[in-house]
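With one protein chain withheld, the remaining protein chains of the complex are depicted in position.
So, chain A:
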Amino acid sequence: MGKVGPRKGGGSAVARPARSNPFEVKVNRQKFHILGRKTKHDVGRPGVSRSKAHKKRTLTLLKEYKEKDKSSVFKDKRIGEYDSKISSEEKMMKRFALEQQKTHEKRSIYNLNEEEDLTHYGQSLADIEQLKDVPESDSDTEETGMLSAELTAAHFGGGGGLLHKKALSGQENEEDKKPKSRKELIEELIAKSKQEKRERQTQRENTLELTEKLDSDWKEIQGFLSHKTPKSERNHAVEEKLKADEYDMLVRELGFEMKARPSGRMKTEEELAKEEQARLLQLEADRLRRMRGEEESDTRKKSKHISADDLADGFILDKNDRRLLSYNDGKLNIENDEDEGVEESTGINEDDVEEEGTEEDSSSEADAVDNHSDLESDDGSMDETSAGEAQKKRGKGDKNKLKEQNAKRKAASLELPYTFAAPESYQQLKVLLLGRTMEEQLLVIERIRKSNHPSLAVENKAKLEKLFGFLLEYIGELAAREPPELKTVDKLIPTLYDLCQMFPEAVGNHVKLILRDVAHDMEEILEVRGRAPFPELDMLIYLKIIAILFPTSDYWHPVVTPSMVYMSQLLTKCPVTTLQDVVKGLFVCCLFLQYVSLSQRFIPELVNFLLRILYMAIPSREVQGRFTSMRPLKSLDKNFNLLVVSEIADAKTWQRQNLPLHTVTGSKEDRKGNHLRLSCIGLCLDLVKRCAVLYGSLPSFWEIMKPIQILCKHMPVSEYPAQLQELHNCVLTQLEAQVQHYHPLVCEKKKPVPLKLFTPKIVKVLEFGRKQETNEREQERKRLIHRHKRELKGAIREIRKDNQFLARTQLTEIMERDSERKRKVKRLFGSLAEQEGNWKAMKKKKF
């Protein structure tokens, strides 16, 4: 039972003007009149509401009560029969749709053509479209529904008419006038329509006649026309034909153009990886077999040349007389030796290339580098083949075979395995790479990567992540070797990059770990001795790799920012004692500048370091003394004259060139030392120039660069070679050219604090007369509790009223039943009494 409260009010509002019996109205007196408050319940009408409630109960509760013990229910399933919301039109539409659905047969679902004809006035639209002017028969007319308005009105008469008619039929006997007039009317109508029909027919006949006539006329005239035009027409035709050809061609071209048609599905990365691994596995099995010296099994077919035009339809020429194209030391191999080894290895190569090709097509650029390395390795294996071949050529006659086998075995053992288990430790990786050439090492790593692609197995991810760590370690070791094998490092970088792209998080954490260890070591040394030596080349390489793997221009980056702090420590806390230190320091400077080249950030340590380096290039003591106050790190460097060129003769032989990185480690003889000094000075000046460009826009550019400028002026330029002098001049002009403008600083304007306002603070009153809670949530809770209570009360009241109503109904039922019974009993008694009376009367009569 819903609440009837609100509707009550509405009902009363409607009913009020009708009749107002003062005894039926209950006035709810208001204590205070409040302006603007709408009062709904100022008057109550208990009688009306009670009767309403009663009515509602009879409609719902009583019905339920009566159907209490009945199990079967009558259901009216007509659509929208009891729904007042739907208009009758919609109702009909829905019913119609349902009907259509029912008649719609299942088998015709897919029959697109046999659509239901769309009709207009019962006539198929398709027919109308064709505009067939076929004369219609008389019978047709009526069916097509071309009825005049009067006819329709007369026949069907609309709703009103029908009702009227019904009423008429009810009262037919009483009124005689009407039927007569109606009969007349109908007759009249029929006559009219017939007349109309006749008229239309005659009209149609007329038009038909006229058309026929026109046609015949045209035929006559056509004869003349056709006689006159042929020549020009032909010319035109030729031209048109040419033109049409062009056009046709275009059309056909368009028509026959390759349309996007479903091709073979693109292979997913997993599939590619799987294929790759399968291939490697296959090759590995092959290699093993050849290593053991087993003959090729017959079941396995030789790898055949497959033409690019091969349709792969199983059609094979009877004889495969084509030779494989193979090269021997750059010359085409024309000899007709059926060396299986050669064939096979070239086959493999080809496979390689092909596979690579497809991979390249489908996979992204990232693999392009792989390609490259693989191709390189192919070269390697090509060489091997030729070596094997050369060996084989020596063998002749019957011995040939034996030798061949031996050679094969040898080649196989030389060849790399095709699959590798991912190394579990750094030692394992080292064992794998030990004693191999650079290309082979790269190939090995490539194969490890391929055979452990993360899409092949879940644990491969962790394996490759580990591999990254080992590779980093390996790079460190390569860089620490004497001399450093930087070429290999260089080649390994793309691999690192790819791995990094795959597992950014693991890589980032790994690099962080390295940084942490190194910085921790340095901190320990610093604590003990107060200064730490420059790190070795491997760390410098790591720093470079960080710049390669991660974007250095980020404001904050989990890896790059710490590495910059580390570099700053290198530049401030490491004393420069040897030329090697100078080169290391300058390399760090270079890196640092590269780190900030995009973000254009200011590095005080860098400028300080350059200052330190330049300071070392100035020989005369008294000049140096004046700058001690500007140099923050005077205590660090003991070796003041490190960069002073000792022999001017060396300056003449100096050539400007890039510094090789291995100078960082090796110590060179003194003559070269002077060259190195000059190179360092040159590099330093270059970096100063870069700084000047980079920091030109800073407001204190001048303050930053002034010490450097003063130092530059004191440099013994005359002893330097011309190239350096030029550079030196360039730097000085660059520094002096910078025009500095100082704008006084002005703070950004603070937002004005709003004035205090004196309008009252408005607090929402949720429940008038209730104690206001300060806490909003508490308020809400209280409100809900109150509401719930009220609802509960209302519901209880309703239930009570329901019960009363039911009890009342039951009582009336019982009373009815009793009175009925009483009545029946009375009647019985009456009849019995009558019988008795009759019997007594009979008795009296008899006696």
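The rule is short, and it goes like this: a contact is a pair of C-beta atoms (placed from the backbone, for glycine too) under 8 Å apart; a residue touches a chain by one contact, two chains touch by 3 or more; residues count from 1.
Note that contacts and distances are computed from a predicted model.
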Omitted chain per UniProt, picking from "Ras-related protein Rab-10", "S1 motif domain-containing protein", "Nucleolar complex protein 4 homolog" or "Mitochondrial ATP synthase epsilon chain domain-containing protein", is "Nucleolar complex protein 4 homolog"
Sole touch to the unshown chain from A:L272, A:I493, A:I618 or A:L711: residue A:I493
Filtering A:P22, A:G255, A:P744 or A:P760 for touch with the omitted chain leaves A:P744
The one of A:V596, A:V644, A:I710 or A:L806 in touch with the missing chain is A:V596
The listed residue (A:Q277, A:S451, A:Q580 or A:N608) that touches the chain absent from the view is A:N608
Cross-chain touch to the chain not pictured, restricted to A:R45, A:K544, A:R677 or A:H728, is A:K544
Interface residues of chain A toward the undisplayed chain are 365-366, 369, 486-487, 489-491, 493-494, 497, 500-501, 504-505, 507-508, 512, 515-516, 519, 523, 526, 530, 541, 544-545, 547-551, 554-559, 561-562, 564-566, 568-569, 572-573, 586-587, 590-591, 593-597, 599-605, 607-608, 629-635, 657-662, 683, 686, 690, 698-704, 740-748, 750
